[in-house]
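Note that one protein chain of the assembly has been removed; the remaining protein chains are unaltered in position.
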Amino acid sequence: MTRYSFWSLLREGLRGHDGWQPVWREAEPKPAYDAVIIGGGGHGCATAYYLAKEHGLTNIAIVEKGWLGGGNAARNTTIIRSNYLYDASAAIYDHALQLWKGLGRELNFNIMMSHRGVLNLAHDDNEMRQLKRRIEANRLNGVEAEWLDAKQVAEYCPIINMSPQSRYPVIGASLQRSGGVNRHDAVVWAYARAAHDLGVDIIQNCEVTGLKIEAGRISGLETNRGTIRTPKVASVVAGHTSVIGAMAGLRLPIESHPLQALVSEPIKPVNPCVVMSNAVHAYCSQSDKGELVIGAGIDAHLSYTQRGAFPVIEEEIAAVLELFPIFSRLKLMRHWGGIVDICPDASPIISKTPVKGFYLNGGWGTGGWKATPASGHALADLVARDEPNAIAAPYSLERFTTGKLVAEHGAAAVAH
Amino acid sequence: MSRQSARRAQNRLDHGGLVDRTRPISFSFDGKSYQGFAGDTLASALLASGVHHVARSFKYHRPRGFLGAGPEDPGALVRVGSDPATMVVNQRATEVELFDGLEAFPQNCWPSLRLDFGVVNDLMHRFLPAGFYYKTFMGPPGSWMFFEPFIRRAAGLGPAPSAPDPARYEHMNRHCEVLVIGSGPAGLAAAREAARSGARVILAEESAACGGRLLGEAEGDALIEGMAPRAWRGDVLAELAANPEVTLLTRTSASGYYSQNWVTLFENCTDHLPPSEAGHLPRHRLWRVRAAQVVLATGAIERPLVFHGNDRPGVMLASAARTYLHRYGVRAGSNAVIFANNDDAWRSAFDLHDAGAHIAAIIDTRPDPAAAHREAAEAHGIGVRTGATIVATQGRGHIRSIDVAAFDAGGVTGKPERIACDLLCVSGGWSPNVALFSQSGGSLRYDETLAAFVPDEARQEVVAIGACAGDFALAEAVSRGVETGRTAAREAGFVASATDPVAGETRDAALPYRVTPAWELPSNLPKTRIRAFVDYQNDVTAKDLHLAVREGYGAVEHAKRYTTTGMGTDQGKIVGVNAIGVLSGVLDKPIGEIGVTTYRPPWRPISFGAVAGQHVGGLFHPRRTTAMHDWHVENGAVFETVGDWLRARVYPQPGEDFEAALQRECRAARNAVGVLDASTLGKIDIRGKDARSFLNRIYTNAWMKLEPGRCRYGLMTNEDGMVFDDGVTACLADDHFHMTTTTGGAARVLGWLEEYHQTEWPDLEVYMTSVTEQWAVASICGPRAPELAADLFDDIDADPERFPFMSHASGHIDGVPARVFRISFTGEVSYEINVPASYGLWLWRTLMERGKPYGITPYGTEGMHLLRAEKGFIIVGQETDGTLTPVDLGMGWAVKQSADFIGKRSLTRSDTARDDRLQLVGLLTADPGFVIPEGSQIIASGREQSPRTPMIGHVTSSYFSPTLERSIALALIAGGHGRMGERIHVARRGADPVPATITGTDFLAGLKEAS
Amino acid sequence: MFRIRCPYCGERDQIEFGYGGEAHIARPADPDALSDAQWADYVFMRTNTKGLFAERWVHSAGCRRWFNALRDTATDRFVATYVIGEAPPLPVPQLVPGDQAPDPAEAIPEEAAGGGQR
Partner (left out) sequence: MIDERRVSPLAHREPLHAGDFAHLAEDAFRGIVMVRAAPIHLAAPLQAVTGRTLPIRAGHADLGRRCAVLWLGPDEWAIMTAPDAAAQITQELSAELTGYHHQIVDVSDYNTVLTLRGSRVRELLAKLITIDLHPRHFARGTGVSTLCGKAQVWLVCREDETSAREPLFEVVVRRSMADYLWCLIADAGREWAMPVQDPIGQVPLHMPV
């Protein structure tokens, strides 16, 4: 693998960029692997990387039904933060945030991790009370978070509509300065490149169509490109988790919904941070290219079409105009949808299953991007050791039976 | 006309086109003034004055001119207007219509269009290929934070607006039988035929005028149904205009094609008008059309060729040059070269020649252009080079000359020859405009002969016709239009003639379309120097696509994302297919196997304003007010929003602050009479012989024995066992109940009841109807409330002995019907008085007047919150957050064992039944003056630990209690019910934890015991 | 935006409707008789079918009635709507294994088509 650096860029620039190596090479599925990861999104690629790097498991493959990173990884608005309410959530999301910080360097790929700060606005006392509760919980959990009053909000993000006359006046906000955004595609490519470099096979256009289970234990999988033998399978397929689950005979606490997002035309920098509002129901950041990146709630219905209904976009934009009336003359450039896997408690599943050797990672819903490194890290550990570590343990499937949910609704009422 | 502009308008012909030469219009661009005519676009008017260079590209800041003549143009982006509230950035000069006083400015350049420092990016381009940023700036965590602002500032196009938009926008919903999109010959014919059946037809045309290519081509000897094309167009438009069932929309783009033939149309109502003429029209309108049948007649888009130096101002699509000529009467150059791989483009040479331009050369990449064309070229004295390509171009802000050379599969073969020119018309063939067809879910197919993607299978009720379907011949467009218009009307249930002959012959002025694709053309220059642009806006070159493939980003979606091809404001309208063509060459894979990237809405950028419509500002979300609202306003209330309701929160008197007012109000309620506007509580009338058993299944507590005349408090849980609403329900008669819910939960609860009734227990005889707003509610409470009540009621005995707690009565107040509930949320004797809402204000005024002798004092929601906290009552949404069971809240007494209810089974799950769950308790701080901030976390010890401190709970409500004259708080604490009297600590940022003692939740009970 | 045929009111735009998730999940008659796992199955576990799916909708801004629909979640095509209590007009595959299930758009006779057709 050619190392990326300012100097290699300079050198290649002088030679016409002929010397760059592929980030990964297409692999043909081998007849057998030590472990197979289904799903080449952010979480799948991260899982493979950590399996190879930290557990030395390199005879493994990622099988992806389409193009690598073409699922929610390609579609998400990349909001990264770790100021979750519950201990279990703080643990995993903050682990992720710490990993994000050095990830570009570790993977030798600039993932444009921009710690520009995430504001969660409060528009009434109840929201303020909830945010303060969360900030306090964060602080005691060692997670960075602070409260800004209205004046400080206006200073931090001067373009927010601060009029007390508006329908949803801004009375304050929680701020996580180390939160931010990154470049989604780059994250997938970076993990894939690093995993490939460690020997992982990356197989695109390979759809898993069935699981081979013998005596309650996984023995391989069927794909549209043939059968692969393997003692360990990790399903990391986001919106398609139930589909793979069904192949193992499992009904899961997951529903797949469209989640839509949109971008405006590019403009010069105007929004310095990420602004989120539960009450107004929208959030907005600005990409390095200049587009405003905007998202909001899921479509209520179940769907696998990667499309939603336009009224959701209309409401999203109306909501953004409530927060930023100056955006009204800007233009919508593109809107799209992804399929998100929603769990009843708005928390993920990282779990063993009744089928031995079959592991599930899913249910990340509208907010799993930010967890990518930690999710891959924890799942790799689970696959390697067949036991959940402290971070993964609260996210077992059992919690739906025992009632020990990690109900992050309150903390995540707006999709992101 | 000033001398300067007279000289500059040199390229305007003195006749032809749709511009009105009797209506000159002055406008300015980049600070200089110009003149154009009514009917011009900014692009045509600037071209008329010889201006080509109007913009800078996204990344390398290269000069950009007009490649196209419509919405497909990728480069000529300008800012229109200078007022920070009304300026619009990233407008396509090719679409901006002129009006008097229009001001336009270049953007993405500094300090000026001509001298732009951003050009350093261009000079550095070797080091800034696609995705260069992924390979560098990876120092320690802070390093990207250092570089990012520079990248951000260099990127983006226009500046962000800085003041709120004064314009209005709106939506328009429409249903029609046939929606025709595009008004070229195909669309016009389809719309006319469909409309003749009596069906409702909407014809949407993006441009300011209908006609499509008819407006952009010379008429020659073309005929449509026996008429000259423009005359035919006039007739059809007149017929459509006269039909009341036809809606003809110009300046209206179909922007999105969604499920079940729901199509959005974006109408520009006033952007083309000077502000003084806009009247009351909205600026933009978003039509939301549900069509039984959709006819896509969106035409085709010409694409350029990919060769070194193909991006200079003065390089123009061959068809755009004809459009400027025939539609706007503008000759885009006086010395032109035509460069193409198909026969169609040759027409530009002949038309420009006829308009007086010199044609320096026609260059065709094919060895075998149409013989008829070659003869005509010879006749016109135009030099032709076949099997040749342009290997380089010259000219800084505008093309000056080109180098042409012969080539074959191995590359350039001949010696380049330089030819001077001021206009280079390029054509790489035509791509049917399939964006909407693809959005509709239809599949595409690569057609080898057309070298383009064409609509394949439709998935909705939609038909593509004309150039959009790959039928490039005029006769085909018209006959398919006629046929499709008729079928569409018939499919929608209308009678349309199957056989009516058309009036006469249709024939083209053009030769049959023939193209031989040449996706990437060679140059004799060293590879490192070649820059053949594919995406003109985002500055993606063919080399970038090669790099993408070399690095493994060869899948079309990867290539798009790695290089940003087609991700600009034009969304690759012109260049999409070229990129695929180049990829196909590099990968040596057929184009059909490479496929297209996903077409997503909108087809063209549409304003946020239009998308939001009227639903912004004061009309964003409704604000609901009670019948007593005016009184609250008149009496200085400050408000809070609860759900969508505005509720009076406190009534500060002159000189009083919030806290003082609050304390006064609460003291009054404890010592005299307080009155609260409780109208917003949800109310549901429930009736039927099974109403009782229904309630028994809905509420966690028992309802079978509640007697008429009595009330009961109840909790509702979801199937997960978690509390989601509470309230008091009164039994009016054995089969008749009046339920109340929380303010915010009213709609949800009614929905919940209906859902369970209709889907789980339809056998139960019960009906429910919302009566929330039928009743205005004033709740009086306090020791003197019975006296006031006695004064008030005509026919209800108010004595608490005979009208006891948790009962209700119906009667009158001054003849006005009233329902009165003896329920209390404060611990004081209370009467919740319901009157028909139209009497609400009267009731309130009456209470204030009659209550004077008893010291009546209105209290707001804040007082209500405080008073109930003193009594230890919960507020759903404040004490609860969807994770608490009745048991957690200390209301195990409200959980019946006798029968099932929604959520019951969940309460006994192993983790739900644990007794170390968070449980509701009271807290008293050691320092009675210290009011704990709500939301504070509770820890066990008096010192925080590092790196993390375990939390055992948090504070949900906290006040200074006027009754106890000390602070009180409600909190959720792990295993709290078993920890009475224990000392815990409240953590604080930047200060020591505060000690407090766990108590019961009813602080008044403690008071009573003490006294 | 969908156009949904309410069995009572006819076709109306999606915005008038509320979504109710998977249909035909009967509430257990005697929850206390169930194990924690069986109860969890009722409360949380869903088929979440990719393909032909029976689901519930409520015409909340219209007649306020609940009803069922058959829709292909892989294409969003409505196949039929029917009133509560009726059996689905077509067999609904449970636990569809991935995309191996026959493409319902192909399998469904035109006349069974409800919403989406005129």
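Every chain is named by a letter (A, B and C) in the order it is written, and numbering of its residues begins at 1.
By our rule, a residue touches a chain if its C-beta (ideal position, glycine included) is under 8 Å from a C-beta of that chain, and two chains touch if they have at least 3 such contacts.
Keep in mind that this is a model prediction, so the values were computed, not measured.
Q: May I ask you to name the displayed chains that the omitted chain touches in the full complex?
A: A, B, C
Q: Can you work out which residue in B:R12, B:K543, B:R649 or B:R692 touches the chain that's missing from view?
A: B:R649
Q: I'm checking contacts with the chain that's been left out. Which of B:T597, B:T641 or B:S906 qualifies?
A: Of all options in B:T597, B:T641 or B:S906, contact with the hidden chain holds for B:T641.
Q: Out of B:R152, B:H621 or B:K904, which residue would touch the omitted chain in the full complex?
A: Checking each option in B:R152, B:H621 or B:K904, the one touching the absent chain turns out to be B:H621.
Q: Can you work out which residue in B:A420, B:L841 or B:L964 touches the chain that's missing from view?
A: B:L841
Q: Considering the whole complex, not just the chains shown, which residues of subunit B touch the missing one?
A: On the subunit B side, contact with the omitted chain comes from 168, 170-175, 200, 280-282, 288, 290, 613-615, 618-619, 621-627, 629-630, 633, 637-641, 644-646, 649-650, 658, 685, 687-689, 765, 767-776, 816, 836-842, 862.
Q: On subunit A, where is the contact patch with the chain that was removed from view?
A: That gives, for subunit A, the contact residues 125, 128, 149-150, 164-165, 169, 171-172.
Q: Residues of subunit C in contact with the chain that isn't shown?
A: For subunit C, the residues touching the absent chain are 6, 8-10, 12-13, 15-16, 61-65.
Throughout what follows, only the chains that are shown with their structure count from here on.
Q: Find the geometric centre of each of subunit A and subunit B from their Cα atoms only, then give the gap between the two centres in Å, rounded to an integer.
A: 22
Q: Give, as an integer number of Å, the spacing between the C-alpha centres of subunit C and subunit B.
A: The separation of the two C-alpha centroids amounts to 28 Å.
Q: If I count partner chains per residue in subunit B, which residues reach a count of at least 2?
A: Only 258-259, 262, 288, 720, 906, 909-910 qualify.
Q: Could you tell me which residues belong to subunit C and also touch two or more other chains?
A: Touching at least two other chains: 1-2, 18, 36, 40, 43, 75-76.
Q: Using the touch definition from the top, list the residues of subunit B that touch subunit A in their complex.
A: 58, 86-90, 126-127, 129, 132-141, 144-145, 148-149, 151-153, 155-165, 167, 169, 256, 258-259, 262, 264, 288, 527-528, 543, 547, 550-553, 555, 557-558, 561-562, 564, 568-569, 571, 598, 600-602, 605-609, 611-613, 615-618, 620-621, 623, 640-641, 720-721, 877-878, 881-883, 906, 909-912, 933-937, 939, 944, 946-951, 954, 956, 987, 989
Q: Spell out the residues on subunit C that touch subunit A in their complex, using ranges where they run on.
A: Within the complex, subunit C contacts subunit A at residues 1-2, 14-15, 18-19, 21-22, 36-37, 40-41, 43-50, 53, 55, 73-76, 95-100.
Q: In the complex of these two chains, what residues of subunit B are touching subunit C?
A: Touching subunit C from subunit B are residues 258-260, 262, 288, 290, 292, 441, 459, 492-493, 719-720, 751, 754-755, 758-760, 762, 900, 904-906, 909-910.
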